[in-house]
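The complex is shown incomplete by one protein chain, all other protein chains being positioned as in the whole.
Up next is chain A:
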Amino acid sequence: MRVRDLLWQAVRRRPRHLARLLCWSFAEAAPSFVSGQAIAHALDDGFGSGRPLVGLGWLMILAAAWLTAALGARQVLLAIAGIVEPFRDTLLRQVVEGTLHRTATSGMRPDTGAVARLNRQVELARDSFGAVIAVVRSFLFSIMGVVFGVLTLMGAVLPLVVLPLLAGLSLFLMSLPAMARLQRRLILAEERTASSVAAMVDGLRDVAACGAEERVAAGVQQDVEFQARTSQALARLTAVRTLSLAVGGWLPILMVLAATPALVRDGATAGIILGTLTYVAQSLTPALGSLVQGVGVNGVRLVVALERIVTTSARPPATSTGSADMPRGMLLRLRGVTFAYGPDADPVVSDLDLAVRDGDHLAVVGPSGIGKSTVAALIAGILRPDGGRILIGGVPVDAIDRAAMCRARVLIPQEAYVFRGTLGENLTYMAEGRSQADIDKAVDAVGMTELAARLGGCAAEVDPSELSAGERQLIALTRAYLSPARLVLLDEATCHLDPAAEARAEEAFAARDGTLIVIAHRLTSALRARRVLVMDGARAQVGTHEEMVAASPLYRDLMGRWEAPVTAEA
């Protein structure tokens, strides 16, 4: 079980803190051992026999025990922090790594809300793990203190205290699975209500426009109702559970009282009886109460949060990459390539054949959603074809070492990625150690000189949210230009540039050494390319512009419209 492993590792990896935790726990449990004894002696040897100073002396010992316990509690909390904080770090790392890898593999981008929820789960796991450690440990040590304390007072009383405790404990354990189920259901229900309300609020304009108020209200109400029913069921079960507390916490007191005449006959003093009652009332009942509360609520919360973290942040199985080096030649060849996003889905690409020579310049044209980006991802080796082969220099793409592949080709998608950092870091993201002269050359070639100057040069910090989409694209393009890759795939990477800026960037890449494949957003990209791949859904044809005008009705149609008088298009 992954969750159990996670928790176990978190504790085991910190042996120093664990030792510290156990040592100070003794100090913290001091009152649970001392209290009954001190009360018994204060009464029997002190106040009860006319020696109040002795009594006060025993009470001072009790106070000292409480002070020790307070110091112990502080150290215990710090030791728990020493276990729990690294645990949070581990979880956070797992979440970040897993989410990044998964998003990278699947292309499905979680929304920001999902990221926030995941972060909250991590915090919840940290808090409840700390609480569970504290509660379970404190329960064990308190019980130990009480048992030893009662034994030293009068052994015969012990069964009166321990038997009801065990009964109460087993009642609690018996209720725990049902409790955990309901608690988990409630947590999920709360989340579902919150997200359905959030979805409703986000979509108010659309809901009104579609006249779908009734339908949406009914949907949200279903979640609200389910949550209410679940919390009512939980309240019922919690009420029943208070019985286990009653049995474990109150029954010992009544049993000791019932047995008192017999105990007194056997030699028990008033001090011993009072001491025992103090043990139960002061240590045992509170310890049991916080155990029931702590494990029943925090424990379940911990498990639910961890399960969520483990499932949503699991790293996808690493796609086995080959170990072959990058071949010298860059002749790209697709043979009968077929790809679909699911078993029930129409194939996006079927039986595609294509050859692109080293140094070629190819534009891919077709309506969006027709599979142009998929073709780019297949060529880049990010997606694996369901059928057919993709070869670079005669070597299958999946046989090539991933790192080598990443150096050999670069894919710039439509949504340009710029991160918080310096402009220089952003530009050399895929080409570490390039000289300033190289960078300047690339900046000039792609046409971002003006932007670079405005941002304040390579050393300036950039904030992606302050850049326009077009500016982000210029940075991403320059980054690709600087990379050592010989195969450049631009997947609508210039769509937010104006036509002139787009032309300049594309021409810079065309003049750069190596192969250029452009997924066209505007049809002008096709006019600049040496060859054009036209995808119309039914088939894919490739040829020069003139050949395609002759061979493809779709292309002819598009070009005809394109060259029509209305040219002021954004």
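In the analysis below, contacts are C-beta pairs under 8 Å (C-beta built on N, C-alpha and C of every residue); 3 or more make two chains touch, one makes a residue touch a chain; residues count from 1.
Rule of thumb we're sticking to: contacts and distances are computed from a predicted model.
According to its UniProt record, the chain left out of view corresponds to "ABC transporter ATP-binding protein" among "DNA polymerase IV", "NADH-quinone oxidoreductase subunit N", "PucR C-terminal helix-turn-helix domain-containing protein" or "ABC transporter ATP-binding protein". Among A:5, A:225 or A:353, the one in contact with the hidden chain is A:225.
For the chain missing from the display, the contacting residue among A:204, A:314 or A:550 is A:204, taking the whole complex into account.
Between the chain not shown and the residues A:145, A:366 or A:514, the one that touches is A:366. Residue in contact with the omitted chain (choice from A:430, A:458 or A:549): A:430. Interface note: of A:13, A:93 or A:539, the residue touching the hidden chain in the full complex is A:93.
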